[in-house]
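What follows is a single structure, and I will ask about it in a moment.
Only one protein chain is missing from this complex, and each of the others stays in its spot.
So that you can tell them apart, the chains are marked A, B and C in the order they are listed, and the count of residues begins at 1 in each.
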């Protein structure tokens, strides 16, 4: 018998495929205009680009337990979390293309995606999203709701002060937060052993009197199981917990990373244990899905991604002057509105 | 047989008496000019004043194992650490009086005492001194010396990000640092249970793979023993550790604190278990010191303190214009010296 | 004005009354920070709130500014309206990332889709020998960075009215109150820390400077303690027949240029006085605005008075030397008038 419902397995599978295909497409799109000479500011998608191909299990394993009312905060490598949380894929992609139809009208970009409908946000400062998740959890608790909040961070981020302060606060106030640490072995080029005094961050739960779990080998099923308990615990009002998952970063830290810090054989070896392939084989072996269902899910996921990229390409750029809008919400409390900021004509 | 050498016991006793008398004298001096109406900016010693009467064991128990080459960093409540580390008492007191003979020529004040000879520093920002101790430890290690560094903080400070980051860094680099946490039950008015997710901070060693110890009941002998091992470990090159000590804050957070947050009976009860009295009784009972030796030590300690206060009172205030000096060290590398900052005549 | 509106309150009571009234009015408003509950805030800004509203809505925090300010951001994004107290502005360095990279930028980065209705309240100022890490105002450190409104009221009336506006505002507001203007029993008692404050709620705009004294010969722009110093200087000058106009900036960002420019167009002389550091400070911004937009109106060079680019020294004699005061302003007006 399946320990995880087939519908959940299918959702996880399709979502992982969607994420993978999204990231692989981004590899191509990001390279446009950057050949033969790589220039970070060129092409339809300029700026830094941190992709998560290989890290899908972290995102789907826990988001499978979340509803639309739960909150997710993510770091600089956010696409897999966003997709698993159900962020509007068209608007997200348009944002990454810097278009006016984007989530932030082109103002945020790939590291700063905000979808209040899906209750998702991310940011470019390591560990800074953890307290935001704590805040969402506090809001839930104060409003008597059983919503939970999940903060994703990398293993490198678990050494930042914001991590410690936020977990302590969440534990003291018994807030429904789960911090998911994606251990992809590196913070940019620095291996975990050179950044982290303990082999795994689950033990850091002891510093806050909360449970910690470590999921080995990028296993989506185990991530699902561990997350189930953590989310249930949070919803029950029993407070925060930590989950660390050993995961695989197939691509560079960012696109263009020379990857001098790892052996050429490392990534091919990781690919041998690809979590998507493993999940597919499991589902087929256990009869949770048929070959044709698998194909259908794959096609469906890809079609959605393709449509999102097409939407982004077809959308218009914002007008230059729009740069001056959205600094402040208009004031409507009897307080006089602020005079528009000084702009420049170029 | 004594488990601690009599000379060490005597040093601890005399130093604790000196600290206590220093702080009790300060209570009086600080009140000068602030009666009948308390005004924080009035009197010979203005500004905030955080005293450590009752917290002597933390300071002497570990400083007994330190030499002049070891470094101590302390927080906003620094007098006991400074005295135990052998800071020049005259210059320290003159600094607190704002005199030009002070450690910082009157520029630092009670929370900012720097004695490079005794290798002591402190500061007014919670937990900020921890990385400074890590830096001293790194310097020792890089220079091949067996010096250690001790950072004192309060239990409230153990929830600050700087604590976490510094201990992790020190553990990764195996640096000779000991963080001593003085658990005096409150961070200003906030009890430990409302600030700290775990009952005691020794367990937080687990987050860095380092030992943690908890010393109960403000016991100077136990603090001595636990510190001995921690300092030896650091000197051996085995890395950092944490010691938390349950200690007693007899006075308010700062002088003038209304202490609304604790019962009126709390402090008198703490006084019942006074560590100085207990150490004296122990020494007498074990024959480590005679009554007359005790008296001599007490007189000696008090005379030193009295002389320091006298020196401070007798010293001159700096000239007002001296406020413009000491921003920068003069440049002597071929780089042109900076033009003096714009001053105001008053 | 009836007698009820002649009620006198200290700054801290005006502040805590504003917060209490808004908490009553709007259940989404809550307060958190170090020692804000039972202690009522080190500078009394939250006194009495715990008793009225209980520990759910008046929350003591650990000494974890990054965590609790970030928590306020997260809660505001969910529709609550937090007031977070940073005990001293001097501590901003441990949590500035949350303040300037997140609180201030999320609305913009989200294309206006995420609102952060929150107040970051903090104590500023020196003059009582609290030395280099507890005496700063840092007005410009906040005013320089886009996306947050930064206010610094000078009277109990404005403290209440601007706090009410700040809480109702849908944008993040950095609310700086000056310790010396709180009217605390344990500090210097200065007249300006007590003033008339109506009991009923009212708002004062967050973006308007105020001419607190009209004059024709010179404009003195100040904020908080320096506004009051300027007024005292103006009193002395008046006796000598010199008419100084004093502007209380109140808002650091956005800056109310119009009020400043209008005044300079009338007086043709400008002194800017600040309790913050001189370089890259408020005196620079105000001077620059005038040099850019009303240069031909000036009949004398602009004079800037501020802390002369040194950390704030501890010893009274040193601290007094670096803080501008009424005497210095008086002297500078006399000098500038004779040019």
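In the analysis below, contacts are C-beta pairs under 8 Å (C-beta built on N, C-alpha and C of every residue); 3 or more make two chains touch, one makes a residue touch a chain.
No experiment lies behind these values; they were computed from the predicted model shown.
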Touch partners of the unshown chain, restricted to the chains that are shown, please. A, B, C
Using the document's definition of touch, tell me which of A:6, A:203, A:267 or A:323 contacts the absent chain. A:323
Check the options A:2, A:117 or A:194 and report the residue that touches the missing chain. A:194
Which residue from B:39, B:55, B:93 or B:121 sits in contact with the chain not drawn here? B:121
Among B:102, B:176 or B:275, exactly one should touch the missing chain; which is it? B:102
Where C:113, C:133 or C:164 are the choices, the one touching the absent chain is C:133
Interface with the undisplayed chain - residues on subunit B: 71, 73, 102-109, 112, 114-116, 121, 123, 125, 128, 130-140, 142-143, 149, 161-162, 165-166, 168-169, 172-173, 325-329, 331-336, 338-339, 341
Which subunit A residues would touch the chain omitted from the figure, given the whole complex? 38-41, 46-48, 95, 98-99, 104, 106-112, 123-128, 156-157, 159-162, 187-190, 194-196, 256, 260-261, 317-324, 327, 341-346
For subunit C, residues in touch with the removed chain: 66, 90-101, 104-105, 108-109, 131-133, 140-141, 143-147, 253-255, 276-277, 279-285, 287-288, 290-293, 295-296, 298, 300-304, 307, 309-311, 313-314
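By definition in this document, only the chains that are shown with their structure count from here on.
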Measuring centre to centre, with centres taken as mean CA positions, what chain is farthest from subunit A? B
Distance in whole angstrom between the CA centres of subunit A and subunit B is 44
Would you mind pulling out the distance in Å between where the CA atoms of subunit A average out and where those of subunit C do? 39
Centre-of-Cα separation between subunit C and subunit B, whole angstrom: 35
Subunit A residues touching 2+ other chains are 161-162, 165, 168-169, 172
Residues of subunit C touching at least two other chains: 61-62, 64, 66-67, 94
